[in-house]
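So that we are looking at the same thing, I have put the structure below in C-alpha cells.
What you see is part of a larger complex, with each chain still in position.
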Amino acid sequence: MADAVRAGARAAPAGRWSPTRLLQAREAGVFFALLSLCLFLAVATDGFLTSTNLLNVGRQVSLLGIMAVGMTFVLISGEVDLSVGSIYAFSGLATGMLIIAGWALGPALAAGLLTGAGIGFLNGLLSTYGRLPSLIATLGMLSMVRGAALLLTNGQPVTVNARNGADADVLAAFSFMGQGYVFGIVPMQLIFFLGIAALGWFVLSFTTFGFRVFAVGGSAKAARVSGISVYAVKIWAFVLMGVLAALAGILSLAFLPSGQAGRTGLGLELDVIAATIVGGASLSGGEGTILGTILGVLIIGVMRNGLVLMGVSPFVQELMIGLVIIIAVGIDKWSTRRTA
Amino acid sequence: QSKLADFPLADRIKAKVDAGEKLTIYVSYHDVSNEFAPFMKAGVERAAGEGNVNAQFVGPVGADADAQISEIETLMGQMDGLAISSVSTDALAPVINRVLEAGIPVVTFNTDNPDSKRLAFAGQDLVQSGREAGKLMADTLGGKGKVMITTIDAAAQWSIDRETGAREALKAVPGIEVINTLNTGTDPQEIYAAIENAMLANPDVTGVLSLECCSTPAAGTWVERNNAQDRVKVVGFDLLDETVRLVGSGHIQATIDQAPEQQGFEAVNLLTRFVTGEPIENVDTGVKVYTEDNIAEIAKN
Amino acid sequence: MSASGAPPIVEIAGVTKRFPGVLALDRVSVDFRSGEIHAVVGENGAGKSTLMNILAGDLLPTEGEMRVDGRPQAFASPLDARAAGIRVVYQELMLCPTLSVAENITMADMAARSAASLVPRAQMRLEARAALSRLGLGGLDPDTRVSRLSIAEMQLVEIARTVRQKARVLVLDEPNSALSHRESVRLFAVVRQLREEGVAVIYVSHHLREVLDLADRITVMRDGRTAETVENTNLSEARLIRAMVGRDLGGVTPWALQAPAPDKSAVPALQAENLTAPGLDRLSFTLHPGEILGIGGLPDSGKDALGEALFGLADRAGQVSVGGRALPPNDPLAAIKAGMAFVPADRRGAGGLMSMGVADNVAVASLPRLSIAGLLKRGAIRREARAQVARLDARISHLAQKLGTLSGGNQQKIILGRTLATNPRVLVLHEPTRGIDVGAKAEIYGILRGIAGEGVGVLLISSEVPELINNAARVLVLRDGRISGELGGAGITEEAVLSRAMAS
C-alpha cells in the first residue's frame, strides 16, 4: 500500500517535462542498455575498445544516424516516412551521375539535395493536403522513387571515378566527403553525423519550429486551434527528412564510390525507423528526442560491430540483432512502473 | 602470377608464419544466406583442414555492400588473409586495396574483383559462363527463336557479368531475338509469378535463359506445369534438387554447374599456398554443362 | 451593466448546419455584442456546440451567413476566426497531452512567432504562472505534462490559455463542467472583468443558476432553433426551463429526506477497508444495498481517484469487496463480473468508443448477456440500445451513429446507458451528470432512485454539492485522501459539506 502511495509521489517529478532536458526517463533506459552492451563487449572481446574500432563504428552508423535525425522530426510530428531508402538511392546516384557528367561539386551536391527536398515535399503534400496516411503515401513513394532511380541509371551501377569522366579535383573533394579523415583519424562521415545531430538537437529543443513539431504531433487539433498551421509544419518535417536522406545517399556514394539503383539503401527505412523508436520516439507522435535517437543508432551500430568481433555466426547475428532491439526498448519500458 | 616475395606481408603475419602458428583466414561471401553458402563453406572447411589454418566463413545476410565493407573493416585487425566474393566490384575494390596495403593477402573467389589489386581469383569466369549459357541456348533452339533472359537480381555483379556474356553470345546468332530481361525478385513465389506473367505477356517466347540457381527451376516448373516442353526450351545454372529433376525429365535442356564447393576450397587454398611462398595465379573452376544425357552423374546420396 | 445598446460584433443570420442524418442547426439567428455576457442554454443536442464550432471556424454552415462588424464573413478555418478576434474554450478540451502546461498555455504565441526564433522558456513559465494564478491555480507547476493533470486542472489550463489571449469575442462552451464551486467562482470574476474590458463573452452552460446571475442576455436553443433571446431581467429558473424543455419540472425533494433506511444487516453491496492508492490514504467505508452514498470533496481531496481505484483501473492496496466477495486489484473484468459498473469522469479518454456506433457502445459492457456461444445477438443488442436511448432520452439520429458525433451530453447519456445495461448490483458514478441538461438530469436522478429502490448500491462521486444534497442518503466528505466527515439526513447541507471539505 505504502508502495502505491510512493508510486504516486514518484510520478510527480517525472511529470516535469521539457524537450531540452538532457537525460529523460525514456532515454535513461536506452542509455543503460547501450552502456551494458559496451561494457559486455569491452570484456568479451579485445578488439572493441580500440580507438580504431570505435571510430569505425562511428563511421558505420553515421549515415543511418543522419537519416534517423530526420526521422525523429517526422515521427514527432505524428507521421512516418518509408521512402527514405529510395531517396537515399535516387539522390545519391543522381549526384554521382552529375559529377560523372563533369559538373562541379557545388552544383552537383545542390542538385542532389534538392531532389531529396522535392521528394520530401511531395511526401508532405500527399500526407497533409492529400489526406493520405503518410504510411501509404510514403510506401507509394518508396516504390515510385526506386523505379525512378532504376530508370535514371537504367539499372546500371554508377561508379564515381576518373575513368568514368569525373573531374580529378571534383572527385578528390567528393571522395574526401565520404572517405576523408579529420586529424587523420576522425572520419568525415562521423563529423557530418555529429554536426547534423547537434543542429537537429538545437532546432528541436530551442526553436519555435521544433516546438511546433512537438505541438502538431501531440495533438494536431489543439495545435490547429492555437493558430499553428499543422500542414506547413508536417511538410517541413518531410522536406527535412528528404534532404537528410539525400545527404546520406550522397555520402554513401562518396564513400563507396559506387551504387546501384536496384540495391542501394534497400530496406533502409526499417533500420532508420527502428533506431529512432529504440531511441524513444513513438509512432503516435509528440514523443522523441535527438539524444535518444543517437543512442538508438549507437545501440544498433555497436551491436552489429560487437557480434562480428565476437565471431558470432551470421545467422546467429541475425537472431541476436532482433533480440537486442527488443531488450533495448524493453529495459526502458520494464524499468519504469506501468502507468495505466 | 603473384609471389610472396613481391608482397609487403604485415610483420605480425610474418611473425606468425615464422613461428608456425595457425593463421586465421577470413572468407567473405557476398550473401551467406543464399543456397551456395553451405557448399562454399564446406569447401572452405575442407581447405582449412588440409592447409592447417583457421578459416572463418563470414559475409552479409542478404547481399549488402555496406554490411560487407563494415564487417571487413571490423575484422581487419585480426585477419591474416582474406578471400572475398564482392557484392559489388566497384564498391568493394577500395576496401580490398586497403586490406592489401595493411599487408594482408587478399584473393577473390566466385565473383572476381578485377578493379582491385587482389592477388588472384578462384572461380568461374562469369562473363565466360554467360557466353556458354548463351551458346547452349542458341544450340538448343537450333539457331532461331525468341529468348527471354531471367534473373533474380539484375543488380548483382555476377548477374551483370553473366548477362553481358549471354547477350554477347546470343547477338552473334542472327536468327535469335532477345527481349527485355525479366527481373523476377528473390522470393520463390515472386519468381514463379513473374515468369508465369511474362510467359502470358510474351506467348511467342521459345527460349528462357536463366542466369542463376533460382529462376532456373522456376522456369522448368512452368514448362512442366504448362506442358510447354515442345515450344519452350530452358537453359540455366546450377544443380538445385529441382533443377536436377527437371533436367532429367526433359523440361530443362541444359544447366551449367559452377562447382561452389571447389570455389570455396580454392579460395582458402590459394591463400595458404601464397603465404608459404608458392606463387599463385587465377584458378578457373570451370564451366561444366549438364544435359539429360549426363545429369545422372549427379547421383542423389 | 447591460450592453444591449452596443453594436453587435458578430451576427449569425439564418444559419443552418446539416450533418448526415441530422439537422443540427435550423435557421439560427442571434447576435453577440461588445461588453456583454451572452449565455446560450438548451437541452443536450440543441445545437449549442455546433453553433460555437461555426463561430470558431471549425465547421462551415450549410446555409446562412455570419457577419463580423457588419461585414459578411465565412470562416474557412480556425485561423480566420482567430484573425477576427474570436477565441474559444471548447467543450471537448483542446490541449496537447504530450506538452507541458506552460507550453499549452503559450502555444498561440508560438504560432505567431517566426519559426526560426528561439523559444523563450523562462518567459513561457512566467506567463503561464500569471495566467494560472489569475484562476487561482498559481500552485500548479507549469512544467507539468498535461497528460498527468486531472480533468478539472485540464479545464482550468484550457481556460487560462484562452482567457489570456486578447479576444474581442470569447466563447466558453461549458467551461466549468468539471470545476469545483470555488474554481467556478473565480472563473466568473475573470469573465465579468473581461466584460468590463469590452469583450463579447458567449457562455454556454447547463447551470441555470449561474447563468441567471452572470448573463446580460440569454439565448435559449431548442432542437436546433433559437427559441428566444431575452434580456436577463427578472427571469426565473423555471421560466428558462420551460423555454428549453417546453414543460415544467417539479422541484426535487432531497433524497435523504425520503430514502428508505437501507438494510444494514444485509451483505454490504460494496465495502472498502484501508483502501490506499495514489491520492487515497487508508479509506474505509461501506455501501449498503439500495443506498445512494455520496462522495464529496475538493478536487485534490482524493475523490477523483476513488472510482478508478475501486474499479481496478489504478493500482491500489487494501480490501475492496462487492457483495462480500473480495476483488483482486488491477482487474476491471473481475469487478464487472462481481456486479460493479463504473462511469468514469473522463468521457473522451476512458469513457466511450468514439469510433463505434451508439448501439455498440450500449452493448459493449454486456456482451456475455447479448451473445450466445460467441455470436452477437444483433436483435437483442438493438433492442437493448433502443431501450436505454429511450430511457435516457438521448438525441441520436440512428443506432449506428458514431458516438463521437453525438453532442457531449448525449455521449454521457449513452455511457450511462452502457453501465445500466449491465444490471449492476453496485453502480460507481464519477460526475455522472457532467454536461447533462436540467431536464435529463432530473430523469437520471429519477433512474438512480429507481435502481436504488431495486436494491442496487449507488456510489455517487460528485463535485456538484447540490447533486449530493438532492440524491445522496448519506455523504462522505474527503480531504487529503481521508474521510473528513460523514453527513446524513437533514445534516447534508451546502455549508456542512464545504466546511468539512476545506482544510481546517
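In this document, chain identifiers A, B and C correspond to the written order of the chains, with residue numbering beginning at 1 in each.
Simple rule for what comes next: contacts are C-beta pairs under 8 Å (C-beta built on N, C-alpha and C of every residue); 3 or more make two chains touch, one makes a residue touch a chain.
All of these numbers come straight from a predicted model, not from anything done at the bench.
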Counting every copy in this structure file, what formula fits the complex? A x2, B x1, C x1
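Here is the rule we use: only the chains that are shown with their structure count from here on.
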Which category does the touching pattern between chains fall into here: line, ring, star, complete, or other? line
Higher C-beta contact count, A-B or A-C? A-C
Central chain (distance from its CA mean to the mean of all protein CA atoms): A
Based only on mean CA positions, could you tell me how far chain B sits from chain C in angstrom? 72
Where the centres are mean C-alpha positions, what is the separation of chain A from chain B, in Å? 34
Chain centre separation (chain A, chain C; CA means) in Å: 44
Listed in rising order, chain C residues that touch 2 or more other chains are none
Can you tell me which residues of chain A touch two or more of the remaining chains? none
In the complex with chain A, residue positions of chain B that touch it: 32-33, 56, 58-61, 63-67, 69-71, 73-75, 77-78, 87-91, 94, 153-156, 160, 183
Can you check the complex and tell me which residues of chain C touch chain A? 56, 58, 77-79, 82, 88, 90, 94-100, 103-104, 107-108, 110-119, 121, 141, 143-145, 148, 274, 276-279, 281-282, 313-318, 330
Contacting residues of chain A [partner chain C, same complex]: 1-5, 7-9, 11, 15-18, 20, 206-212, 214-215, 217-219, 221-229, 236, 285-287, 340
